[in-house]
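The complex appears here minus one protein chain, its other protein chains still in place.
Chain naming follows the written order as A and B, and within any one chain the residues start at number 1.
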Amino acid sequence: MSDRRKIVLMLVPALIVLGGLFLGGLGIGLARSLNWMPVIGLTEPNLDAYRAVLTDPDFLWSFALSFHIAFTSTLLSLVIAIAAALMIRRTGRGGALVRFLFQLNLTVPHLVGAIGILYLFSQSGSFARLGYQVGLIDRPADFPALVFDPAAIGIILQYVWKEVPFIGVILLAQMQTIGADYESAARSLGATRWQAFRHVLLPMILPGALAASIIVFAFAFGAYEIPALLGQNHPAALPVLAWRSYTDVDLAARPQAMAMAMVIAAMSLVLILAYLRAARGRIGGRR
Amino acid sequence: MTRVTLDRLTKHFAGADGASVRDLTLEFPCGELTALLGPSGCGKTTTMKMIAGLIRPCSGEVRFDGRSVLHQPPEVRGAVMVFQNGLLFPFLSVAENVGFGLRMRGTPRAEIAARVEAMLDRVRLPGIGPRRVQDLSGGQQQRVALARALVTEPRVLLLDEPLSNLDAHLRSEMRDLIRDLQRETGITTILVTHDQEEAVVLADRIALMFDGELRQFAPAAEFYARPRDRQVAEFFGGANFVPGRAAAGVFDCALGRLPLPAGAPEGTGCLTVRPENILLAEPGDAGALAVTVIDRVFLGTQTRLVVLAGDLTLVLIRPPAEAARLSPGDAAAIRLPPEAVWVLPERP
């Protein structure tokens, strides 16, 4: 058997799953969003669903909300993760415990974190009770709405909770690979501690940090269960809106649901390209 | 020019973070190039990082011109370290790397550009500024790293194994460059190396360390002629250790009573004589020892002879022409010139 054929055979099962199912799913979604379904006689693709969706204020609100959720969560997670990694990398005694606790929620599903946030921050949650006990509020309604709220604070809290360790662990691994010598060299050449971070360590960890941030953004933009649990009803996050349209009793809404799925996919495509750029910028070779 | 003094400098590490240093007292003279020499793990890089301010000692002092610098963070200390491999910042161009220290100090752009260019000329890499550091050869990277340190006009220059990753040809070129630049600038320079040859060629003086402690601090020639103990002698390629006892200018051992040079230590210990200092003699010469040749190996420019004197094995290195007439099994005679032997007292 030639090498070529062997390689093809090795790849085929994976390509069936990822090419067939994944790309297939996207392709069918695209076809249905264009009202193009030859099987049932729809042979004239059109942009009706997109026209309907893109002129619908609900959709625009949802898009803006999801973008806000993803952007704010990612930015906060990144900044906190960098600070956390800088603190944790130097922990000597007790470092193993700190590292374990820092990583604890890496394996905890988002849904569990979301329920935890709900129990902590709802108007009858732990923090509201604490506020009552110290005399800050008199009744649950006095507690600020942090879940089911228009600014999506609860959702963002959940993502930050979950993603700080995710980005942080990646940064810690990077810092371990880079070592302390580059910063030492900078310090020795006259850089202050801050300058050594700003001008040497940060540029070196930035590509990895960006790649991790892109993954976080993509997830926060497209995940369904967190906004479904912690979000307000109207406007809902884009994935929730898409789900509602898809499960609507009115089957005419389905192409519109598909169009929204395609908007989410298009956003991911932009992010994939950005990710590949960031990953290529990673420091390789020389150490 | 700065005089660097270490006073009972001590550093212990808990884990495997670095090699410890104990009670190191040492003065690096003004404007000289001194080598900190020792096998890996002896604490020489730790010592250098303490001088640079990158590691805080557990106890002891580091003084520049008699004033303690321990309270100064590395960026104001003026002791610039050039790391092994150069450690150029991969995301900056060559010129940006060289100008890094000046930029951190807030030097105006135009001045940085001019000084960087002048410095690249001095390390014999003119016009290389816009290149990416990834595109440089190992030797070029090392020279850029040297330029990056020198452009800041440091009080003390610290070089960590600057030649160890270069091949033989680049090594001698870099060696000459370091020597020339050090002499031109007169910057007090400390070179860390595990290679005794590198230390001998470059340094005015050598501080030899073993296991975190200073063993001998002297000009290079001393390490060959008067090593302090057997470990020092072996580190400098010494061989031929004959146990015995020195008293009143004479060494009493299995080879007989051998005269010693003035100033040799007394008491029990080893007599040492470097292989290249043992001479071939005619049987019957005054002071000649009868030996049997047991091995002869041609080394190119030299020939190595192994001879048996009584039950002692001695190694000689002689010019090939001299050694050619001797074959394994032959009887021969050797002479140990009194000025070429030295006594290594037993370490307490």
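The criterion applied here is as follows: a residue touches a chain if its C-beta (ideal position, glycine included) is under 8 Å from a C-beta of that chain, and two chains touch if they have at least 3 such contacts.
Criterion: contacts and distances are computed from a predicted model.
**Student:** What name does the UniProt record list for the absent chain among "LuxR family two component transcriptional regulator", "3-oxoacid CoA-transferase subunit B", "ABC transporter permease" or "Ca-activated chloride channel family protein"?
**Tutor:** Options "LuxR family two component transcriptional regulator", "3-oxoacid CoA-transferase subunit B", "ABC transporter permease" or "Ca-activated chloride channel family protein" considered; the missing chain's recorded name is "ABC transporter permease".
**Student:** Who does the absent chain touch among those shown?
**Tutor:** Within the full complex, the chain left out of view touches A.
**Student:** Touching the absent chain in the whole complex: find that residue among A:V79, A:A173, A:L202 or A:A252.
**Tutor:** A:A173
**Student:** Pick from A:W36, A:F71 or A:Y246: which residue touches the chain that isn't shown?
**Tutor:** Considering all chains, including the one not shown, the answer is A:Y246.
**Student:** Would you write out the residues of chain A that touch the absent chain, in ascending order?
**Tutor:** 3-4, 7, 9-11, 13-15, 17-19, 21-32, 80, 83-84, 87-88, 91, 96, 98-113, 115-120, 124-126, 128-130, 132-133, 140, 158, 161, 164-166, 169-170, 172-173, 176, 214-215, 218-219, 221-225, 228-229, 239, 242-243, 246, 257-258, 261-262, 264-265, 268-269, 271-272, 275-276
Just so it is clear, only the chains that are shown with their structure count from here on.
**Student:** Return the distance between the CA-based centres of chain A and chain B, expressed in whole Å.
**Tutor:** Each chain reduced to its C-alpha mean, chain A and chain B end up 55 Å apart.
**Student:** Sort out for me which residues of chain A touch chain B in the complex.
**Tutor:** 92, 181-182, 184-193, 195, 199-200, 203-204, 283, 285-286
**Student:** For a test of understanding, state which residues of chain B touch chain A in their complex under the given definition.
**Tutor:** Those in contact with chain A are residues 14, 49, 52-54, 73-76, 79-81, 83, 87-91, 100-105, 133-134, 148-149, 152, 158.
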